[in-house]
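The complex appears here minus one protein chain, its other protein chains still in place.
Each chain carries a letter (A and B) given by its place in the written order, and its residues are counted from 1.
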Amino acid sequence: MSQSDPVAIFRQEAQDLLEQIEQGLLDLAHRPGDRDLVDAVFRGLHTLKGSGAMFGFDALAAFTHHCEGAFDRVRKGQALASAELVAAVLAAQDHMRALAEGREASIEEGEALLARLHAAVEAGGGAAPAAAPAETTYRIRFSFPADALANGTRPLPLLDELRELGACDVRALTDQVPPLAELAPADCCLGWEVVLTTAHPPSAIEDVFIFVIDDMKLEVEVLEADEPAAERAPAVVIEAAPDAAAQAAPAAAGKAARGGESVRVPAERLDELMDRVGELVIAQSRLTQLAAGSADPQLRNVSEEIERLAAELRDTMMVVRMVPVGQLFNRFRRLIHDLARETGKDIELVTAGETTELDKTVIERLADPLVHMIRNAADHGLETAEQRLAAGKPATGHITLSARQAGAEVLITITDDGRGIDRARVRAKAVEAGLIAADAVLADNDLLQLIFHPGFSTAQTVTNLSGRGVGMDVVKRTIEGLRGALEMTSEPGAGSVVTLRIPLTLAIIDGLLVRVASARYVIPLAAVEECVELSPEQDLRSTGRQLLNLRDQLVPFIRLRELFGAGTQPDPYQKVVVVATGQERVGLAVDQILGDHQTVIKSLSSFHAEVETFSGATILGDGGVAMVLDVPHLVAAGQRQDARLRAAS
Amino acid sequence: MASVLTVDDSPSIRQAIKIALGAAGHEVVEAGDGAEGVAKANSGAFSLIITDLNMPVMDGLTMIRTLRSQPSYAGVPILFLTTESDDGIKAEAKAAGATGWVTKPFQPDQLVRIVSKVLAA
Partner (left out) sequence: MNRTAEMSDRSSERAMLVLTFDLQGETFALEADLVREVLDVAPETAVPGAAPFVDAVINFRGRVIPLADLRLAFGMGRSESTRDSRIVVIEHELDDEPALIGLRADKVHEVTSVPLSDTEDAPSVGLRWRADFIRCLAKREGEIIVVPDLAQIFATRGGAVGTVVPFAQT
């Protein structure tokens, strides 16, 4: 199905509309009197119905029609946007979603939802729904001037419209048709008499002709009516037409001001574009190398120009793929609403930093882990209202989602103000699962990290919400698959905080190219704090405990040539690249620093993805391959090494 | 053959109109709401405008009235899209200056015929 297929476009549109409707309903739950919200929800339902009918989604259109009708009544002041009405339409969302996706949706479920909807409207309703009006039979006679057809008037659609009003009996009136010899074929000489039985008011009949009424003759007569005063002069009716309903333009959809045009682009095209840009960067870096070795100044000029352009293109691509994280956060409002109902707890979602942007792919991959962690917080972290009050806390539990950019990473935190993590229970569970010995001594941080170990579960009962076997270990792996990291802190009685650190971009980063023995490696520049020299004397002196004195701070360092088993002798003047993750730093001793390198990170096959030291590989200008170092892992390794050496001495 | 502006907040409907009229040789430009419709209308010269009525930012009736008040569009045919349950809207639309209507849902060939008729008039 090509992207220009309206049905494909409709499917996406339907999802967007359903989301908008849902957000509007959730807002309406808090502000039931807000007319703009009512209009916005109505409009969404109206469009969903209309477009659905256009593309064959008849079940969806029929179902949505009822929701639209209910909101139309609210719009007209005939019913209230009660909490029950909002809940009823919210409950219908999943059913509508299923219909919009073309999935099977239970008819019984649909009927139950509609029944609930009607009950909600009646309960909050002002005027009772008008009883079905009795049907009346009309005789309609109309004819056109001879030149009507030439002027573009077409009687057939008009007859069709009359037919839509009710049962029709149509008869052509041929009394004006001249003999064949005198007939001008383009002339309209026919008239029509239609006997129509309908429940619609007479104005509906006039409406059919409203655009042609100036050029025709029309008579509408009620047959066997009680009232003799048949409305025969259409002109009179039209003057009385409800012009008065001065419809004020519905306000702009709330907050979202439409600034500037935007274009929808399928995500696959962005990915392709990203790949092309990646390849361009590689080729450009080869060109730079070639130009550097050439004496031709023109070649060097062009090469520099292309280097600049490639860098700009790359930066633009980064931005193009960025999407505000608020989009993701909004999806969770519904989740919290449902979780609150399911757990019976009072839960409020607080969000911060919605405008922080992340790569589109990353946002998609974060959705499931975040859902899992929110469910965890709601299910295990937060206490019930009574428990909270007894503990002196406010009855409403809060789950806070926040995002902020820190350097080349985005930090996303999920905070709850619940009961915190019970260390004793974690320990017991870990021992039971065989993860640690019963008498093992663990730092608090390490104990908490056990929660992310496969085979661990703190749930005493597997609840409906979070016990799907998805597990925190899967969450951790997903985050690491994004080259991110997961940290957790928790205070008993006060709550827990899970912090996700995600790199801003997946694919292209600025790197520092270094040489260790005869191999080259890339260190992500964003993690590099500084580079210092390691003199031979310092090198010798520090074999006992490998520390650098950096402006009076002791920084552990790792000799990469030892780590990588290089075997040969080190260069006389090595360099130490100091890298950092959060608060922790480590120095990496290398033989030579070769310079900056814009790195298109290629992911590694499963054979090598297991090697934690590296987060990927890159192709250099000369076609060779350099492994990209995983800084957090090396930092952790450095800390462990230092701890071990300290314990040994 | 003709330059047509389609104004609708539903991208799938705009695409359906674009394909149907495009196949008939017309050039179709899209706008997503009434305000954008006015802007596009004024930056081009269209022979026909097809508009939805229910749109955010600026609805169809307001857009029609706005365009009708301009000499450039006082006489250009404007069709509006309506569903069966839009009671009473035709009178209002006529008062605002609409030339005719198209009922949703419509078949592509129905649309093409209506457009041809309107353009020929």
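As a working rule, a contact is a pair of C-beta atoms (placed from the backbone, for glycine too) under 8 Å apart; a residue touches a chain by one contact, two chains touch by 3 or more.
The structure displayed is predicted, hence computed values, not measured ones.
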| item | value |
| --- | --- |
| Missing chain: touched chains present in the view | A |
| Options A:W192, A:F211 or A:F564, residue touching the unrepresented chain | A:F564 |
| Residue, one of A:A83, A:A494, A:L554 or A:V625, that touches the chain absent here | A:V625 |
| Hidden-chain contact residue, picked from the options A:S262, A:Q583 or A:S605 | A:S605 |
| Among A:F42, A:F57, A:F452 or A:F614, residue touching the chain not depicted | A:F614 |
| Residues belonging to chain A that touch the chain removed from view | 279, 282, 519, 558-559, 562-565, 602, 604-608, 610-614, 617-619, 623-627, 637, 640-641, 644 |
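Rule of thumb we're sticking to: only the chains that are shown with their structure count from here on.
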| item | value |
| --- | --- |
| Inter-chain centre distance, chain A versus chain B - centres from mean C-alpha coordinates, in Å | 32 |
| Interface residues, chain B side, partner chain A - complex | 9-13, 15-16, 19, 33-36, 54-59, 61-62, 81, 83-85, 87-88, 90-92, 94-95, 98-101, 104-106, 114, 117-118, 120-121 |
| Chain B-facing residues of chain A, complex | 4-7, 9-10, 12-13, 40, 43, 46-47, 49-51, 53-55, 65, 69, 151-152, 154, 157, 164, 203-204, 207, 210-211, 238, 241-243, 245, 247, 249-250, 252-253, 258, 264 |
